[in-house]
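The structure appears below as structure tokens.
Note that one protein chain of the assembly has been removed; the remaining protein chains are unaltered in position.
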Amino acid sequence: MKAASFEYVRAGSVDEACELLRQDGDAIKLIAGGQSLVPMMAMRLARPHRLVDINEIAALKFVAPGPDAVRIGACTRQCLVERDDALAALVPLLRQALAWVGHIQTRNRGTVGGSLAHADPAAELPLVAQVLSARMMLRSTVGVRSVSAEAFFAGPLTTAIEPHECLEEIHWPVWSGMRTGCAFTEVSRRHGDFAILAAAAQIAVDNDGRCVRASFGLGGGGQAPLAFPDLAARLLGTRLEADAVQSAAHEAAVKLDPGSDLHASADYRRHLASVLAARVLRAAHEHAMSKQ
Amino acid sequence: MAPEKSPYGFRYIGKKRRTKEDPRFVMGRGRFVADVALPGMKHVALVASPYPSARILSLRTEAARATPGVHYVLTGEEFCAATDTLAIGVDAPEVTRYALAKDVVRYAGEWVAAVVADTRAIAEDAAELIEVDYEPTPHVIDPEHAVKAGSPLVHPAHGSNVLFHRRFVWGPVEQAFAKAEHRLALRAVWGRSSTVPIETFGVAAQWDPGQQMLDIWASIQMPKYPDQTARALRLPGNAVRVHYDVDVGGSYGGKRGIKHTVLVGYLARRLNMPVRLLEDRLENMRGGDAHGPDRIFDIEAAFDGDGTIRALRIRALDDVGAYAGRSPLQLGKPISAICGPYRIAAVEYEPTSVMTHKTPQEAVRGFGQSPTNFALERTLDHVARHLDMDRIELRRKNLIRKDEFPYSIPSGSTYDSGDYHAVLDKALAAIEYPALVAERDRARRAGRFAGIGIATCLEPSGGNSAFEPLFNPKNDTTTWMDSCLVRVDLSGAITGVMNTSSSGQGHETLVSTVIGEVLERDPADIRVVRADSLSALPSNSPVGSRMAIMLGGAAAGAARRIKEALIEIAAHNLGCTAEAIEYRDGNAAVRGHPQQRLTWDELVAIAHRKFHRMPAGLEPGLQATFVWEVPTGGALPSADGTVQIYPCYAFEAHVVYVEIDPETAKPSLRKYVCGHDCGVMINPDIVHGMTYGGIAHGIGAALYEKFAYSSDGQLESGTFMDYLIPSAMEVPTISIVDHCTPSPLTTFGQKGSGEAGYLGAPAAIANAINDALAPLGAGIETLPITQDALWRAIETAKAGR
Partner (left out) sequence: MSEPLYPIAVVVNGVERTANVPARLSLVDWLREELRLTGTHIGCEHGVCGACSVMLDNEPVRSCLIYAVQADGHCVTTVEGLAQPDGSLSVLQDSFCQVHGLQCGYCTPGMLIAAQGLLNTTPHPTDEQIREAIGGNLCRCTGYQQIVDAVKHAAERLAAEAK
């Protein structure tokens, strides 16, 4: 399983990477952590003419907290994000989700941006991006454009990134000034495998325990990860009582159009969707309630 | 934890000892086939058929051959004319098999061409340039269709897809069914899984034109490997030299790359260059011919109201894939324990080996024993439920009692020794069974699905492969031997020479411990090396859990001959008879006269250098060989298919507790205890290690692993992303409790134990899951038990209420 030949360029800067993409975007693949790309190249399912390595671009590796959002550079290693306590206090859903991402070796090399750009339907970070309405900064020689998660994830393994663009950084919204709780769970065959079905939720409550903000989503259904803002909106003002949660979870599952594969049927996925959505909503609410 | 002192009263045997093998592996200094670098070595990549069944219309190789760095492109046309078919274990001469297809492909993944190039990468580049025109033809994937008339034929010249079929009747089966108070029938299905070691198969070959000899290094675990290689290459046996000092990265039966070897051997000789083929994982999964049993059992049991099982009827349909070597014989080995550890007087067994257009099957740990045990133990649980009888009580009632040994079963084998009730009791005590039942019931009251699974299993060991002539009377073979050479050199250092390869079983530790025990010298100072196939004494390779018995016995035998020689030299020099010599720690003295002694060094010096002090008739030096036949072996089967298969019977009793998430249907193994009796354990850490590994492998077969096929004959689980080997997160903490009923047939009372754990675990887990589903009225009889299947079973049962 040796890859087909390719040319290799180590980009020293984002500008350099973008210039290369401008010249030859269709024949180029950017490589960051390589945890998804390299296996595909080994199986010769991906055969880029040229690989542009962006791992060494310092400007793409940072975690920068801000008042409304945390900016994370696209080539920041997943393990650094997972271990960052300050970040975990601001965007706790990231640490929760990363615990489910592959194994330690995966996270030591894989990058935040790489996972998002690859957009595997069963991947955890795209689901978090969707639920938190993260914004993706896409850079090219003509400038930077900001794309919402909703617009970014177009379909399985498909994003809004144009051939001449490079994902530069991701803005993760912070729910500041609220009692916020979150939860991430998934069902997979083995620990660290791709999710058969994943669910994520973030809930904020007021001093009376009433929901003042809510977001939840489902992934692993074979399509792009889905958030359910309309269903989440119905939870506002409630205390996430059992029937409110069940109803939201059930309706979300109905909206999902999961596929069948070797590991799970569509029926089973739809069933899991309802179960896991309810679990994360309950857990996120409990987590929020436990805060001062 | 292994004991500091031998619990059996031996000096070294049974004690905790570090192994000889571990140091080189933790340093990264193992010598696996991929580590063997032959100067000028070339690399092979394969072209594989995308179709399960097709005619090859044309093959265009010009572009591949013209690729810089490519040395040769070999097709089936040339290869099949220049070599002979590989051996098959049953009487089916029309079912020929070669490494490359000629004219016809019979499974998706079958190799049609081989490219030899300077690097593996270039070989793969060139392989992509080979154009093959196929004309797809009808294929059959379902074994139950394949046995029927009108099915597409995998090998038309053979006339049907059935490679072997026979109905064995041992004991008064008909009457037993007629008279029994109860009967039940069930179907149990064992999914296609296999050993799948982390190292794929690899082989390197080099032809020496000056010596007219082919040298081979391979990741091999296979009886008759040099012989079959030579035959297929049309070379005399002594023109092939297999180097057994290659470390094998796991095998558990499956490393039988005979087709790869003939291919590479041919290329090495044809090109006069060293050639290496290392399967990549895709080639391994689809084209390596190392799938495992894929078996449908239909069982009927006849039993009385008090739980006495009177008779069994077992029909087993096994899908070997598109070609076969020894794989059909995996239906034969279970005959050695066809009634399990139970007192069942009448058994009918009807095995059918059938071909389909799938990747061929190869030996898997236990050689069919684990699937058969799964079917048998499910039957026991069904009988218990039918009678509303406790599953443990049912087993206790039917288990052969310790006072009944040696016990002869209807199919002709005699079980040497055992105390099954004691092992079962130990396992139940270790898991604190009554408290566990209470825990299970509490979980159920709290709304969780919870179940306890109990399964027993025999591990026939010693490798008396009498199923070979049983399944093919034309193959009247009864020799299953092993051997060892022991020498003491001039310096007094001891070396043992073994005659086959190893794949993690600790054979060097085994041999050095045994030699040390007999000669009363420290095993730490005893070196064990391996002969190559030209200098080797006869060996049948590590199969059928035979090495502790056979290699251990041979090492002991050779060491005893050395000891006798030393005693003879001492007697001659001390002026007494051999009987009057007291041998201790390698030194010899006249009994009662300790000052009249000769030390080890003195004895060695006499043997090697002082012929004038040697007794007449004793050869100079200190070396001895020992070659022996498996105990109880040597007899052909009778006409009704009765024969002793395997001499020694180890036993295991598994108890496992599982909980299933009622909403997600995800199972979780919470507690696992295995009671194990393999007689005397020569090195407890080695035995325990293999048992833990066997259980993990069994967990894979029970819950995760399957070579899944689409209806159009494509392997859907051909990578490690889809073929799911359990990680440390899927395997629970396991406790092993040991028991020892020594075998009367072996030197130290040891029985074999390489398959332990794997044989009983799938049965125990299936029983646990079914116990968990029982309150719902649901059940699953097909392995692997996936979450999706579990969910479906639960939903179906709920809907039915």
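Labels A and B are assigned to the chains in the order they are written; within every chain, residues are numbered from 1.
The working rule: a residue touches a chain if its C-beta (ideal position, glycine included) is under 8 Å from a C-beta of that chain, and two chains touch if they have at least 3 such contacts.
Just so it is clear, the structure is predicted and the values come from calculations on it, not from any experiment.
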Report summary line: From B:Val154, B:Val196 or B:Val242, the answer for touching the chain not displayed is B:Val196
**Report entry** Contact with the hidden chain (one of B:Leu59, B:Ile686 or B:Leu773)
**Finding:** B:Ile686
Report task. Tell me which residue among B:Gly694, B:Gly713 or B:Gly779 touches the hidden chain in the full complex. Result -> B:Gly694
Report summary line: Interface residues of subunit A toward the undisplayed chain are 1-8, 10, 31, 34-35, 38-39, 41-43, 51, 53, 55-56, 79, 102-106, 108-109, 191-192
**Report entry** Touching residues (missing chain, whole complex) on subunit B
**Finding:** 18-19, 21-30, 32, 34-35, 37, 68, 121, 195-200, 247-252, 280-281, 503-506, 685-686, 688-697, 719-721, 725, 727-729, 731, 733-734, 757
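In the analysis below, only the chains that are shown with their structure count from here on.
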**Report entry** Between subunit A and subunit B, centroid-to-centroid distance (C-alpha), Å
**Finding:** 45
Requested in this report: Flag every residue of subunit A that touches subunit B in the complex, lowest number first.
Outcome: 1-5, 43-44, 187, 189-194, 196, 262-265, 268, 271-272, 275-276
Query - Interfacial residue positions of subunit B with respect to subunit A in the complex - result: 119-121, 124-125, 128, 280-282, 663-666, 704, 708, 716-717, 719, 721-722, 724, 726-727, 729-730, 786-788, 791-792, 795
